[in-house]
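The other protein chains are all here in position, but one chain of the complex has been omitted.
Chains here go by letter, A and B, matching the order in which they are written, and residues are numbered from 1 within each.
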Amino acid sequence: MSQVATPMFVRSDHVILGGAALAVAMAGVTRYLGGGPVLAFACSAIAIALLASLVGRSVEQLGDRLGAGATGVLQSALGNLPELFIALFALKAGLVAVVQAALIGSILANLLLVMGLAFLVGGLKHGHQKLDSKRARATIVLMVLSVVAMVLPSLAFYVHAPAAEHENALSLIVSVILLGLFLLSLPASLKRDADEAAIPAMHHEPPRWSMAVAIGMLAAASLLAAFVSDWFVHALEPAMEILHISEAFAGLVIVAIAGNAVENVVGIQLAAAGRSEYAFSVVINSPLQIALLLAPLLVIASQVLGFATLTLVFSPMLVVSVSLAVIISAFITFDGESNWIEGAAMIAVYAIIATAFWWG
Amino acid sequence: MSQVATPMFVRSDHVILGGAALAVAMAGVTRYLGGGPVLAFACSAIAIALLASLVGRSVEQLGDRLGAGATGVLQSALGNLPELFIALFALKAGLVAVVQAALIGSILANLLLVMGLAFLVGGLKHGHQKLDSKRARATIVLMVLSVVAMVLPSLAFYVHAPAAEHENALSLIVSVILLGLFLLSLPASLKRDADEAAIPAMHHEPPRWSMAVAIGMLAAASLLAAFVSDWFVHALEPAMEILHISEAFAGLVIVAIAGNAVENVVGIQLAAAGRSEYAFSVVINSPLQIALLLAPLLVIASQVLGFATLTLVFSPMLVVSVSLAVIISAFITFDGESNWIEGAAMIAVYAIIATAFWWG
Partner (left out) sequence: MSQVATPMFVRSDHVILGGAALAVAMAGVTRYLGGGPVLAFACSAIAIALLASLVGRSVEQLGDRLGAGATGVLQSALGNLPELFIALFALKAGLVAVVQAALIGSILANLLLVMGLAFLVGGLKHGHQKLDSKRARATIVLMVLSVVAMVLPSLAFYVHAPAAEHENALSLIVSVILLGLFLLSLPASLKRDADEAAIPAMHHEPPRWSMAVAIGMLAAASLLAAFVSDWFVHALEPAMEILHISEAFAGLVIVAIAGNAVENVVGIQLAAAGRSEYAFSVVINSPLQIALLLAPLLVIASQVLGFATLTLVFSPMLVVSVSLAVIISAFITFDGESNWIEGAAMIAVYAIIATAFWWG
């Protein structure tokens, strides 16, 4: 994602680095020395977002040596790293409902909130915005297919009694199939990202960091992200209790937005800069990866690692919400144009769904 | 809507005026002097349709002084006036199920029955008809978003137990959001209607009525519409009992068609005249206003005025029906072409839904 962020952030390396160090320190202090779970929770959330940004920048600095295609794939893999860590620690803590809500919430946040904000900001600044690239349509078709596959175990569980007993087996089978589709789509992604990198002529700059610095930064930021994710999850339950927030809402809204902070900001900035097609591409690739990679990986990991068992049987309201979000974004993609009222309406739909989950 | 109707009806002012006077008189007689509830019901239904036509004509005559944009907005606001009156009196009489069915029924009647008839008539007379204006797609995307927002309280009520206790609060929140979207979309509508008025070169004629006559007619027709709506609702229950018609069917089919009579006729006439794009625009704007303006206004009014409480928790079959209707019309809009067989199939789907509601 930070491949995209570069032109805007280019001179802000030190700010991000300093901010991340400060936030990690604060998160550690509030975790081990006290300060209350709400503060601990807030500090670790900010730290995760900044570490995610550092991971992205490191990959991008490596990018010039790896080639555009491989960089894209590496970013795809590492972009969801913070979400992966948070989800794993949450599963270890038995917070299955939070993880399920966070997976669906990440998709909703991208497809409704961030895309809505991008349309709103972009539309207000630049009027009608064009979207109809072939690639956007191909991505959304693949997303429709992936999300259908991802929610089929839930549908079978709720409406087909004989399959309900096999919740676990069906979730594992679907997870393997989804991972298979992810692997099959990798070569095309490699090629595609290479094409894409070529097109927008990204103010190509010489690498700012040496190879060693980039690799070291990547390793350090990833490692720290893992630690801070643990602290984040540790503070989650007590903080929610103090703030009277339900598990479902915490997962669907708070964890989902914290875990996707960077993509979210980048998508909106691109739209504000009038680069609507590119913003759109960033915003719809993230939920596709959640359905094809993150969700199935977590299902399998939860069983291999012996954590609380995560299945793909989501609560009915989560299934309804993600289905509506995907249908909405499919029609918007096929429309090929967006305006700021559509953006406002998408944010409205997101707010209504979040409200329904508020009463947990 | 009668902005549209003008070229066809232009010399029929006296006919409509006379018809309306006669129908109102008959409705009054059957209401207060007897004649049986079925006759009273029929007379008041016809009177409402003719008064709605007069309201439209008055606005149009004012239009030349107000400018095209303001006229469009005024018509948007006044076009649903009869439906608003009927719904308010029905809520006062405690007929919540009728009002809910009528709201969804108005959307269904426009999207399936009237659009189907327009395609059927237009297709038989003119062959394949083009629809793919950008504006039609933008309108349908906004309708998908609005209808999703409108049915979310129902979905939350049926599949998300914790939210079910907050049916009222969620309905009010969604209503405020929908009204907010309506207000946000007003400036664009003003501009849009102005553009539209320019394009079809509507046989621009000098106003036939003086300013005073137009305002007087508007006031008188609106006032009478309010009275007759009361009589209509008064006759509704006994008439349904005599005719063995269920509340759901009465609302979904009869009230919905009576309340939209004018738009319905105009849409079909435009299609018959080969002006398919314009017909389509008339037919899809009406349900959008129901979702964005009429439904939320009634929810709020029912609580402010202390009538029977109207919420946005519709019966499941209403939710299913409106969802299918919106998806169907979205695909048809995106197709960009219609033919008469599609029209016939849309009428068939409408008939099947109506049949399902026939049994209560």
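Convention: a residue touches a chain if its C-beta (ideal position, glycine included) is under 8 Å from a C-beta of that chain, and two chains touch if they have at least 3 such contacts.
None of these values were measured; they are calculated from a predicted model.
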item: Residue, one of B:Leu145, B:Met240, B:Leu297 or B:Ile328, that touches the chain absent here; value: B:Ile328
item: Selected residue (touches chain absent from view) among A:Val15, A:Leu66, A:Leu184 or A:Leu223; value: A:Leu184
item: Candidate in contact with the missing chain, chosen from A:Ala25, A:Leu66, A:Ala138 or A:Met211; value: A:Ala138
item: Sole contact to the chain not displayed, among B:Ser12, B:Ser133 or B:Asn339; value: B:Asn339
item: Chain B residues touching the omitted chain (full complex); value: 246, 315-317, 320, 324, 327-328, 331-332, 334-337, 339, 341-342, 344-346, 348-349, 351-353, 355-357, 359-360
item: Touching residues on chain A - with respect to the absent chain; value: 134, 137-138, 140-142, 144-146, 148-149, 152-153, 155-156, 159-160, 162-163, 165-166, 170, 173-174, 177-178, 180-181, 184-185, 188, 327, 330, 334
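Going forward, only the chains that are shown with their structure count from here on.
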item: Chain A and chain B: spacing of chain centres that average the CA atoms, whole Å; value: 41
